[in-house]
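Note that one protein chain of the assembly has been removed; the remaining protein chains are unaltered in position.
Note that the chains are named A and B in the order they appear, and that numbering of residues resets to 1 at the start of each chain.
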Amino acid sequence: MSPRLFRSRPARVVPAVIVAIVILAIAAALGWVAIAAIATGGSGDSALSSGFSGFASLGAMTWGAPPVITAAVIIALLGLILLVIGISPGAKRNIGYRTEAPEHIERFEVILPTSALASLAAAAADSVDGVSSVRAASNASSTIVTFSTPVRDNDGIRRDVDAAVTQRFASIAFNRTPTVKVRVQRRQA
Amino acid sequence: MASSRGGLTIADRVIEKTASQILKSLPGVGGAKSGLFGFGSNADLDSRPSVDVTLSGRSCTLEVHLGLAYPSPITEATESVRRRLSTDVEALTGVSVHQVDVAVKWLKPHTSGSGSSVRHLK
Partner (left out) sequence: MRRMAAGANRTGLIIVGLISLGAGFAALAISFGLAATAAPGLSPDAQLQPIAAVFALPFSAGIALVAALILAMIGVRWLAVQVPRKDSAKPLRMQEDSRSGVTTVTANVVAAAVEDDLEATPEVVDAQAILRGTARRPELILHVDVDERADFDTVVADIAERVACNCSQALGVPLSAVGVEIGIARSRQRRQRSVQL
């Protein structure tokens, strides 16, 4: 299968950066202890324990001791979290747009990122009379629009906003038009 | 016979100047007078075609940097530049052209009509 033109799932950059930094920290600590051990030992065949006195107290603990169990639980949990983050695909970040490939293009793909959906929804809602501020968030299947209005009886405005956003989405040839949910945040004028 | 009357030495600078002149006269090539200065009044030195000549024996190799009109077909345009340079340089200087390497440095749309001024609406 040929590779897709656009990546539709998250690249897991933030978890990767965190884990990479932790690896660097472990490397730094290990290197520090090793250099200290070689320095105190004075020769190349020093033992690691001469650089760090904690190893002795580590050896005194038993497997059933609470600190060991706690550490094991934390390590196992972190491992599980990383595993899930690595395996689970994550939220789709693009939505497809219906197109037809013209003659001089073999493969034609048009997408909108979900951030664009939110901007479109917010702009459509903003054009409704009575809306004082808008916030919108969207994933590939549904968009949530939250607006505030000084009007007390705001059912009509909520319906107008819903209609405006729905109409804007309907005017765009999405592969699958996202559903629209509208919420009001009542605010004093 | 010509050889008994003395030889003729052509310096590489002469070939460079000849090639530059030929290039400047070609339409659709950056630097020509046919109005490719649509990118405004800033005379960008990189936009003039440059030629570098390497002589070896009785022939020469040309290395040309130029810009082309967009979207004219690049392969066809550069082939015609290559053919023109090969024949004209040999005809004018007597030195045969072994190879012409072309590097296309920019592609800009051809402005409509030569010498049209660009009015800026602020």
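Basically, contacts are C-beta pairs under 8 Å (C-beta built on N, C-alpha and C of every residue); 3 or more make two chains touch, one makes a residue touch a chain.
The structure presented is a predicted model; accordingly, all values stated were derived computationally and were not measured.
Mapped onto chain B, contacts with the missing chain fall at residues 38, 61-62, 70-76, 78-79, 82, 86, 99-109, 118-122.
Residues of chain A that touch the chain left out of view are 5-7, 9-13, 15-17, 19-21, 23-24, 26-28, 30-31, 33-35, 37-38, 41, 44-51, 55-56, 58-64, 68-69, 71-87, 94, 97, 99, 101-113, 115-116, 119-120, 123, 171-173.
We adopt the following convention: only the chains that are shown with their structure count from here on.
Separation between the centroids of chain A and chain B, computed from CA atoms only, is 53 Å.
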